[in-house]
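Rather than the whole complex, this shows some of its chains in their spots.
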Amino acid sequence: MSDFSLPIVPRFAEVDAQNVVFNAHYLTWFDEACTGLLDSLAVAYPDLISDGYDIQVVHSEIDFRSGVRWRDAVRVTARATRIGTTSFTLEFTVLSSTGGAEERVAVRGHNIYVVVSTEDWAKRPIPADLRDALSRTVTG
Amino acid sequence: MSDFSLPIVPRFAEVDAQNVVFNAHYLTWFDEACTGLLDSLAVAYPDLISDGYDIQVVHSEIDFRSGVRWRDAVRVTARATRIGTTSFTLEFTVLSSTGGAEERVAVRGHNIYVVVSTEDWAKRPIPADLRDALSRTVTG
């Protein structure tokens, strides 16, 4: 199981008039957590690209449980929950702590990614290196 | 049935290095389409607030079918697909046309909104005005 989490400092510009982070920014945080997870697994996204592959998000689901506030201490965990032939699913959990209080699950979601060739943008089987790396993050 | 759609000019700043609009921005567009839909139904969001209500997104699902490019002609349709006691669902479709070609469905998604009181932030039944307005957009 992966212990990966990406620390995030919520930006003042991300907080809306309701004093919580605006919902769209969580998808940006998921994107950064995906990059960070791949880096932590030594499967850097730029290497995928130079090998002729790219990954595209085809589906997202997000549950917003409680708002993240400016100056909360935040981290986003990421791990694979499904590895198919040409696609895989990453689950993200935004953990937030206000004023030193215990972490709470603020947001949870997942993205489905498809591996494509940068030549014809058609689906491709997940490269072996990426598959092996992701497998190490799947919880049994 | 609602014919509501909000025209969107994709911003250069929203297009990423893959030359398509970055996924998070669609949630911002959904938010603008929600506001526009309520305006078109004469149930302005500021009026809700001054009546002591607010609406919060508690769940989002998004299907990304094809990328929206800079200078595409874009509009986002919005309509209610479910109206519960304290929550309702709005469905959004991003229709995009490149270089004058026929519109294609680029992105489709929905948000589940919960009505809360601005006094105690607890759930409240959907106010009658809002319920009636949303009902007029539900497809049978």
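General remarks:
Here the chain labels run A and B in written order, and each chain numbers its own residues starting at 1.
Following the convention adopted for this analysis, a contact is a pair of C-beta atoms (placed from the backbone, for glycine too) under 8 Å apart; a residue touches a chain by one contact, two chains touch by 3 or more.
What you are looking at is a predicted structure, and each value in this text was computed from that prediction instead of being measured.
The total count of identical chains across the complete complex in this file is 4, with 2 shown in place.
One rule holds for everything that comes next: only the chains that are shown with their structure count from here on.
Note: Cα superposition of chain A onto chain B, rotation of 180 degrees, nearest 5.
Centre-to-centre, using mean CA coordinates, chain A is 24 Å away from chain B. By the touch criterion stated above, chain A contacts chain B in their complex at residues 18, 22-28, 31, 54, 56-65.
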